[in-house]
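Before any comments, here is the structure.
All protein chains but one are shown in place.
Up next, subunit A:
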Amino acid sequence: MMETVAEPGGQCRLRPFSCEQGLLSRPDGSAAFLQGDTSVLAGLYGPAEAKLSKELPDRAALEVLLRPKVGLPGVLERSREQQLRQTCEAVVLGVLHPRTAITLVLQVLSDAGSLLSCCLNAACMGLLDAGLPLSSLFCGVTCALSPDGTIALDPTARQEQEARAVLTFAIDSRERKVLMATTKGSCSVEEMQQCLVTAQRAADTIFQFYRDSLRRRYSKS
């Protein structure tokens, strides 16, 4: 049986998070999200006029662009963009803004592990800053399965490299359901289920972070 040990050293701990909203003046919504040394900047434009070729008659057309830190976007960025787009489409109430375009641009500022979950978190904070109607919030959590079966949450780059499998989940805020799941490497069904449960518990902490940061911003006292 595998054991998930909550060591104080850092197995099932989330790294220090920080978030700043509204730091860019041009985009309608922007957020910088930091998880440890990984940082992603999200800029959102929308709902804006869509090109005729891209507009949808009954809802908003969502487009996600992920820009890596070095070099041009490649296949990996394209696949991440699709994963992010599907997650965002599941929560954004696009039917309230038909025939418009919502563009989300994510810029990777530094990558020290758990990049996709940092992108998901930045995207959610960006959507909140832009004031788009959402049916629920979402957060991203990455788990790394080491060769001996221990689960590490929010892994660093080194932990990801040494891991047997790296799983990223996008979890929604209403019922902690899974919006998106992606894995790299091999793991058994039981291990995946355990990672999922761990991720759902971590999601509680992340949603509390969202609440606290928004409370700080919008409270009158």
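As a working rule, contacts are C-beta pairs under 8 Å (C-beta built on N, C-alpha and C of every residue); 3 or more make two chains touch, one makes a residue touch a chain; residues count from 1.
Quick note on the criterion: contacts and distances are computed from a predicted model.
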| item | value |
| --- | --- |
| Undepicted complex member, UniProt protein name, chosen from "Ubiquitin-like domain-containing protein", "Transcription initiation factor TFIID subunit 8", "DNA topoisomerase 2-associated protein pat1" or "Exosome complex component RRP45" | "Exosome complex component RRP45" |
| Touch criterion as defined above, residue of A:Leu56, A:Leu134 or A:Met192 at the omitted chain | A:Met192 |
| Where the unshown chain meets subunit A, residue by residue | 1-6, 8, 10, 12-27, 32, 34, 37, 39, 41, 43, 45, 48, 65, 67, 69-71, 105, 107, 109-110, 151, 153, 165, 181-187, 189-190, 192-194, 196-198, 201-202, 205, 209, 212-213, 216-217 |
